[in-house]
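Missing here is one protein chain; the remaining ones are kept as they sit in the complex.
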Amino acid sequence: MRNVKSFVADNIVTLIFLTITIIAIPFSGLSGSYIISNLIDRFARSSFLVFALILPIMAGMGINFAMVLGATAGQIGLIFAVDHNIMGTEGLILATLVGIPLSVGLGWFSGQVLNRARGREMVTGFILGYFMDGIYQFFGLYIMGWLIPIRTAQVMQIDGGGVRNTLALESVRGGLDKIVSLKVGPFSIPVVTFAVIAVLCLFIIWFRRTKLGQDMRAIGQEQGISHAAGINVDRTRILAIVISTVLACIGQIIYLQNLGNMFTYTSQRQAGYYAAAAILVGGATVSKASIKNVFIGVFLVHALYITTPLAGKALFKSAMVGQYMSDFINYGIIASALVLHAWKNKRAADLARAGLRMSAEAQAAAGGVA
Amino acid sequence: MNLRSLVVKITLAVVYLVLAVWAYGAGKGYPLYIDNTDLSKPTMLSVVIDGKSPVRVREGAYTEIMVKGARKHTISLVLPSGAEYRETFRFPAGAQAAEIRVPELAPGSDPVVRPVLPRQDR
Amino acid sequence: MSSIKTFIADFGWPRIIIALFLLSLFVAAPIVGVDLGASIGDVLNRFGQNAIMVLALVPMVQSGCGLNFGLPIGILAGLLGSTITMQLGLTGLTGLLVAILITIVFGVIFGYLYGKLLNNVKGEEMTIAMYVGFSAVMLFSILWLVLPFNKADLVMGYAGEGLRRSIALEDYWGKLLNNFGQFSIGGTPIPTGLLLFVGLCVFFVYVFMRTRTGTAMTAVGSNPDFARASGVSVERMRTVSTVVSTVLGGIGILAYQQSFGWVQVYDAPLFMAFPAVSALLIGGASVTKASMVNVVLGTFLFQGILTMTPSVINNVLKNELSEVIRIIVTNGMIIYALTRKTKVAK
Partner (left out) sequence: MSTGTRLLSLRGISKEFYGNVVLEDISFDLDRGQIIGLVGENGAGKTTLMRILFGMPVIAETGGFNGTIELDGQPVAFKTPFDALDAGIGMVHQEFSLIPGFSTTENIALNRESLKTNFACDIFGKRMSVLDRVTMRERAVKAIHTLGVKLDPDMLVSEMPVGHKQFTEIAREIDRKNVKLLVLDEPTAVLTETEAEVLLSSMRALAAQGISIIFISHRLHEITKVADKIVVLRDGKIVKDVPVAGVSVQDIAAWMVGRDVKTKAAHLSVCKDSVYLNVEHLWVDMPGETVRDVSFQVMEGEIFGIGGLAGQGKLGIANGVMGLFPAGGQVTVGGQDVILNNPHAALNSDIAFVSEDRRGVGLLLDESLEWNIAFTAMQAKRQHLIPVLGGLFSVRDEKSMKALALEYIESLEIRCTGPRQRAKELSGGNQQKICLAKAFALKPKLLFVSEPTRGIDVGAKAIVLETLRAYNRDYGMTIVMISSELEELRSICHRVAIVDEGKIAGILPPTADVAQFGLLMSGLGAGKNGDAA
């Protein structure tokens, strides 16, 4: 009984959203195979992005909302590849090669900023993402086409000012998914994409066992003690953010090659919202995250995305309700997960205190008798 | 930094650059114009390049299809009758684009690929 | 000399640059052929539109809850106030007053719940406030569709239900405050009523911060342990500040709507907290301290740049660089404030 209780308490966020999904499935009127094939597709598309959040959480920096900087770098890489007419898998490789140095630079920058905002990394990272939007728009709309010539008409805005708002990625679409595509019954499985995700998992597992990984775990728990033990806390935190940013860059490229088109100035922001929601729903907290959390989270969050808008639409008999429902779910997941987590922390602290108090009281009582 | 790590780092940098150059070269897309304007033998047809999804070319029209890399490609024409011709051709190195005329794609002969040169007035 | 240095250190370079930038815009305006009088009128109007929402942030900053990124919750109270009043068919001054009354009622309820929530998440208030604000806006987007509004000019024409995206206020109390006692000085229209209303609200908060409660609130923000040792309930003060902030946010959006002429529902309030936060910070506030001067100065500078940049820059460059400048200034300012080392006491 106690075990059940503590299991529920530990996984409250996941359980709540699992319940919502289970309730929403019949209302959505979707078939099981439709949901599953959609889930496979979306899992391949977006789990890489979510992995980007693990390391900063491990290093005690909370959810790295500044990962949109990495996503931006990936998009710049894709713009470059598309503009230079590099097609297929090679186009994706080139986009990645262009994106990585950019994301290292941006990650280093955001690491610096977050180090100066200790204790409020999450909100600062969030705003940093918006700040970057401004820089990115300046780059995309004014630098591109002026200092950096745009070569391809499909990339340019109709009026000639910079990169257009919606970019067709037809030439690189499926550049990863379609290398080897396995048909299993009604489902098609992008083998190479899954292989890449598997390699990433292995990387994370390996990384946790390295010295740097160990240092990140240490500073994630106790910055002061780690510093006293001689670990360079600031640098380790920056490295966590840099790796996170690079992973976000690659993740965004994988995500967009699957979608096949890109909203040049807003797609990166979606990446941040979505990844945070996924990892939180998967049971991660702002101080603890594992690969398991990512997998559960990605499945659950997409199940929510697929079913709840339709369920909302069916329940309220309005298409617009469904539309707003998905946005509400997205923000609501993050808000409620953060609240539940903070509340749980507070309760744990209160309980610890109460324990101490009870023992003190018992002693006092004993002392009183003696 | 010891010598070994220096060598590894330089190798890595070289691999990075080589990979970039290779991806750029091998992945570069070129427009290939399918010229179906010869009205002596007007047919609508489907063109399949490198096994990709077929593109329709109307009679008397030019169609642009992107091909990846200046290398060997296969092209096959599918006529409405269901007849299919399959040929290989080499994209001319150094050209910005190329043109293939449908009538010259007769069975049994190498397709004639004409490089399209940049216009002079540019 | 040293006093200038400390002034600059206190005020911060970004603010000085922004002030100088605005000044140069005013100087450049006539040169590039922008009507200065109309521009100043525009700046004054937008100042009045936005000042109360900026003002709404002050109580929570002072009580140590940080920047209220959850301002949309107050705005939703204001939206309920105006839409319900319009549904009741009340117009003119009566309408506005009833709207304010309803806003206050909902503001108190929302603010109380929101404040209770924030008390349970100390340390992460800002991130959570932001997301709670976002989700509240989306929840209300569903409610706007579902709630039984049925007045013809409120609901969508084809379906007969669900609020319109933008509802005209013209027949209700649009421009009511703006037009009250409006006059012109050399081609510059002065929205007297609006400015008076803003002044009234600023005065209210000024007085409120000087009451026993307001004083306690400031002390809670300055040093919660000190306040507690003086017999002040920290949690209660934080809740009160959140309620006041939420109510003011609602009244702020009412002022905004009447001047703008439209009530915008659905996702319109989503990002309204950011410009307000940025304006307050530009005015010289920090994450832990804010004053009436910060509100007035900040709103003026921020709205000044927003108004003047497009008219001046676009006259020169012919494109929409101003939007990019707005994003960079707004968020850059917030980051500057968040990363600024709070001066460690000696």
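When the chains are written out, they are named A, B and C in that same order, and each has its own residue count from 1.
Everything below uses one rule, namely that a contact is a pair of C-beta atoms (placed from the backbone, for glycine too) under 8 Å apart; a residue touches a chain by one contact, two chains touch by 3 or more.
This is a predicted model, so every value here is computed, not measured.
Although it is not drawn, the missing chain touches A, B, C when the whole complex is taken into account. Among C:Ala219, C:Ala290, C:Leu306 or C:Met333, only C:Ala219 touches the chain left out of the display.
Within the set C:Ile4, C:Ala152 or C:Ala229, the residue that contacts the chain not displayed is C:Ala229. The missing chain, though absent from the display, is touched by one residue of A:Ile79, A:Leu92, A:Ile197 or A:Ala218; that residue is A:Ala218. The omitted chain makes contact with chain C at the following residues, 207, 210-212, 215-216, 218-219, 222-223, 225-233, 289, 345-346.
Chain B residues in contact with the hidden partner, per the touch definition given at the top, are 4-5, 8-9, 12.
Although one chain is not shown, part of chain A still touches it, namely residues 206, 209-212, 214-215, 217-218, 221-222, 224-226, 228-231, 353, 356-357, 360-361, 363-364, 367-368.
Please note the rule applied: only the chains that are shown with their structure count from here on.
Chain-to-chain contact here is organised linearly: an open path runs through the chains from one end to the other. Mean C-alpha positions place chain A and chain C at a centre distance of 31 Å. Note on chain placement: the centre of chain B and the centre of chain C lie 58 Å apart, centres being C-alpha means. Work out the mean CA point of chain A and of chain B, and you get 38 Å between them.
Contacts from chain A toward chain C in the complex involve residues 62, 113, 116-117, 119-120, 122-124, 126-128, 130-131, 133-135, 137-138, 141-142, 161, 286, 312, 316, 318, 320-321, 324-325, 327-328, 330-332, 334-336, 338-339, 342-343, 346. The residues of chain A lying in touch with chain B in their complex are 81, 84-91, 93-94, 97-98, 171.
Per the touch definition, chain C reaches chain A in the complex via residues 66, 69, 117, 120-124, 126-128, 130-132, 134-135, 138-139, 141-142, 145-146, 162, 266-267, 274, 319, 321, 323-328, 330-332, 334-335, 338-339, 341.
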